[in-house]
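A single protein chain has been omitted; all remaining protein chains appear in their positions.
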Amino acid sequence: MLLVGCVALLLGWTAIGLAGLLRPRSVVLSGRVLFPLGALLGFALAVLAGASLLGGGIERLVLPLGLPGLPAHLRLDPLSSAFLVLLGAASGGISLFAGGYFRAGEGAAPGLLCLQYHLFLASMGLVLLADDAYSFLVAWEAMALSSYFLVTTQHRLAEIRRAGFLYLLMAHVGAICLLLAFGVLQGGSGLFTFAAMRAAHLSPGWAAAAFLLALLGFGAKAGLVPLHVWLPEAHPAAPSPVSALMSGVMLKTAVYGVLRVGLDLLGHPVWWWGLAPLALGLLTIVYGALFAAVQTDMKRLLAYSSVENIGIAFTGVGLTMVFAGSGMPVVAALALLATLYHCLNHSFMKSLLFLGTGAVLHATGERNLGRLGGLMHRMPWVAWLTLVGTLAIAGLPPLNGFVSEWLLLQSFLFTDGLPHALVNLLIPMGAALVALGAALAGYVMVKFYGIIFLGQPREASLVHAHDCGWLERIGLLWLALGCVLLGLFPLQVIGALGAVTAELVGAVVPQASPHWWLLAPVPGRPVSYGPVVFLTATLAVVLMTVLIVRLTYRQRVRRAPAWDCGFGALTARMQDTAEGFGQPIRHIFQPFFEIERELPAPADRAPRYRIAIAERIWKLLYEPLVRAVERLANTVARVQQGRISVYLLYSFATLLVLLAVAMAS
Amino acid sequence: MSAIEWITQVLEVALALAAAPVFLGWLNQCRAWLQNRRAPSLWLPYRNLRKLFHKEAVIAENASPLFRIAPYVVFGAMALAAGIIPSMGTQLPLVVSADAIALVGLFAAARMFMTLAAMDVGTAFGTLGARREMMVGFLAEPALLMVIFVASMLSSSTALPVITRNLASGHLGLSPGLAFSAVAFVLVLLAENARIPVDNPATHLELTMIHEAMVLEYSARHLALIEWAAQLKLFNYVCIGFALFLPWGVARAQIGPLGLLVAIPALAAKLAAAGAGLALIETVSAKMRVMRIPEFLASAFLFAVLGLLVHVLLGA
Partner (left out) sequence: MTHLTLGQQLLDSCAALLLLLSFAMLSQRRVVTLVNLYAVQGAVLTAATLLLAWRTGEGHLYLSAALTLGLKVAFLPWLLHRLIRRLGVYWDTEPLLNVSGTMLVGLVIVVFAFALAQPITLLASTATRSAVGIAVSVVLLAFLMMITRRKAMSQVVGFLSMENGVFFGAMSASYGMPMVVELGVALDVLVGVLVLGVFFFQIRERFESLDLHHLEALKEHE
């Protein structure tokens, strides 16, 4: 029943998208009616999926769609439900914001955007519901294509077309891997339903191959290093609500895919499979955080931060598989909880931040951090709501980012119980990398927030910046509220996610504490965290301090110009730029970056300082790859002669060979 | 949770609030003696605070509300942290809600507010200080977390009182991994509290300062709160050190008047020794150049990781 409801909602999204075409140039129709309606459907989807998650049941549906004899199998189980909740809840906020965001005269017509946007949503929903390889891949491709068109909304800019092409290319490399993975998974049965794959018995070698292929395919979508190169190009190129949707929701479908294949379709995982996502995830965390710290474009910075967060999720996946394969199901459930929780958190936090940058972009027309500053005074709504997301993503208690990091670190503490020498020695080092990543995320977020919203405006035009509209405010408010609530009530969320862990690793993390406010998920260990009490205590102490100071303080408060150290000519340009703020990271981790610097000479009349930071990975991995492909293509191209008779000769020769083969057999 | 536990809890925070300035005074006294100077009064930090609380506050014209909130948040975070760290007793009701990881998070929150506030007015010094503070923080924070991790692995818990109780009841508490952690912790302590090899608390030289650069725009009550918070932070770090490496003397059982009788003198003795030790370190070492700091902190981080490694290698 719930499944039917979900399908109806997905169809509803499609219908809304099509309705946008009725009057494609009308901002009022798309923005004020259709997008908010889409948001409502999103919330409804979250509610339905949430009900299914709490019920813990599994529903199946076969729809006679597509090719004859190949009906679409759909299935709603706890894992799908969890990610559907994520999709619905996050996209609800994003759609509300988008309703106020898209305007006439910017790139494609609003009606067209409305269609692409809602098709994107519906295809993501279908990816989560699909129960056979065909419908999964069709939905997967629809997701890639609709998002490609959204990314290239401003297709008149060459750089955006380039970003879109790169995105499409990587999406298809990934899709090929997935195709192969499903090919292996069906295990010679010729049946491409997921049910058949669950029943298939693969030899260990083939199973490992299937998993690694799936990891590659989903990793390319998720932005796992070294397959992440499209992400920092495509996410900033898209309009902000789309960036939010891609970062906040689409990347999570890849995590969903890895979990689906690794823990569900392949059955019981072999423990060393988990080492691959674990190692790649850890690499991704540090890599993403480092590159985020040196960015100067606010949306690129957030894109790299998404890379980092995907790293955290994959680290969790890896840990889950290692534990599950080593016969520690409860700890595996703990790691899985951390993963799911982080996905949920990130979808709220990152959407919030991307939307915040969208509002800034609209107000100022500027993406470069070096030309922003002081926006807190002009855009208080955006600034304060974004602050919530900033603090959350930096992993500060009692907000939500902290909860998932806490859970992940707790599961790392169990690694010394693993029965594999050397591995249980190396995995705790992973905790060090996670901690380093979290601290770097703090660095990145101080830079992001401080340079955009605090300080003095670096450009004169910034004084005309205006706060965002009410529809946008509601969207931001919802996402910020999500960050706070997910942080304050982890116990309830974890309780709801219990069905997923029971489904995937066959264990539920027991709740050791009798209180509703106390999170004590670690079996047999006196460990607990109570965010509500934490917040109350913090607030109490802070308010008491304020009160005491107010009561005892007799002096007045005076406003005066900022102290200039007697220099007398302080200007806004003397504040740290984005480049300056990232300088320590650039200096310390020099070998990671490919830095190109242009320094002014002492006698320059118009001194200019420029620095460009690129990823070494282009030179080390992608350029040789491109050259190899080109060489191969050139070899093949020799066949091309341009003369009709030669082509006819090819056909003739092929025909002869085929006939000979037919004769021989 | 009984009333007596809550009383201990409040008492502990109150004691930390009261003792933190004195501890700094004592540290400065020791330093002065070691450097053949006449020592300032033990109560000088108190007088400073009083003076600051009685001055007119000046706030920059373009300061946002964040700038005014930050000192209260930083101070509140440090006071709360004092309630989580078992400096006298281990029966603390608050600890149930916040373990050691949350403690690190609390420090991180304080740091984040401090740096954001420093960037708020938009002067060159503020952003410079904020950047340097984050540079120290992003290496010191994971190092601290790893130090705590080793102790947590030893005790199978991330709750500080459990760790303290467990370590205090061990035969000798001599775990090989903890030796590395202790070194890492001392380095982190020096860096996080703006002590000498990393930052000089007594300088306003733009080339070197970190903490002072950040608080340059604050005055009067706001500055007083920030200074007090900094003193509390030092006190808290030292107490974390005690909890992890010198857990003796902390009242273990249900704390009563008798337990306190042992715990307070023990804490005072440990604090006196720690102050003298820190003064010694600050006297024999020279201030580093700013670009050397990452190297120093990377060593701290790597020592902490090594501690974890050695613990897994030898301890398991």
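For reference, chains read A and B in written order, and residue numbers begin at 1 within each chain.
The rule is short, and it goes like this: a residue touches a chain if its C-beta (ideal position, glycine included) is under 8 Å from a C-beta of that chain, and two chains touch if they have at least 3 such contacts.
Everything numeric here is computed off the predicted structure, so don't read it as measured data.
**Q** For the chain not shown, which residue from A:191, A:361 or A:426 touches it across the whole complex?
**A** A:426
**Q** Of the residues B:53, B:107 or B:180, which one touches the chain left out of the display?
**A** In the complete complex, the chain left out is touched by residue B:180.
**Q** Identify the residues of chain A touching the omitted chain, counting contacts across the whole complex.
**A** 421-422, 425-426
**Q** Over the whole complex, note the residues of chain B touching the chain we left out.
**A** So the residues of chain B touching the unseen chain are 154, 170-172, 174-177, 179-180, 183, 294-295, 298-299, 302-303, 305-306, 309-310, 313-315.
Just so it is clear, only the chains that are shown with their structure count from here on.
**Q** Where on chain B does chain A make contact in their complex?
**A** Residues 53-62, 64, 66, 72-73, 75-77, 79-80, 83, 94, 96-99, 101-102, 105-106, 108-109, 111-112, 115-116, 119-128, 130-132, 134-135, 137-139, 141-142, 145-146, 149, 152-153, 156-159, 162, 216-217, 220-221, 225, 291, 294, 298, 301, 304-305, 308-309, 312-313, 316.
**Q** With touch defined as at the start, can you tell me which chain A residues reach chain B in the complex?
**A** 373-374, 376-377, 387, 391, 394-397, 402, 405-406, 409-410, 412-413, 416, 424-425, 428-429, 431-432, 435-436, 438-440, 442-443, 445-447, 449-451, 454-456, 517-518, 524-531, 533-534, 537-538, 541-542, 545-546, 549, 552-565, 570, 572, 574-576, 580-581, 583-585, 587-588
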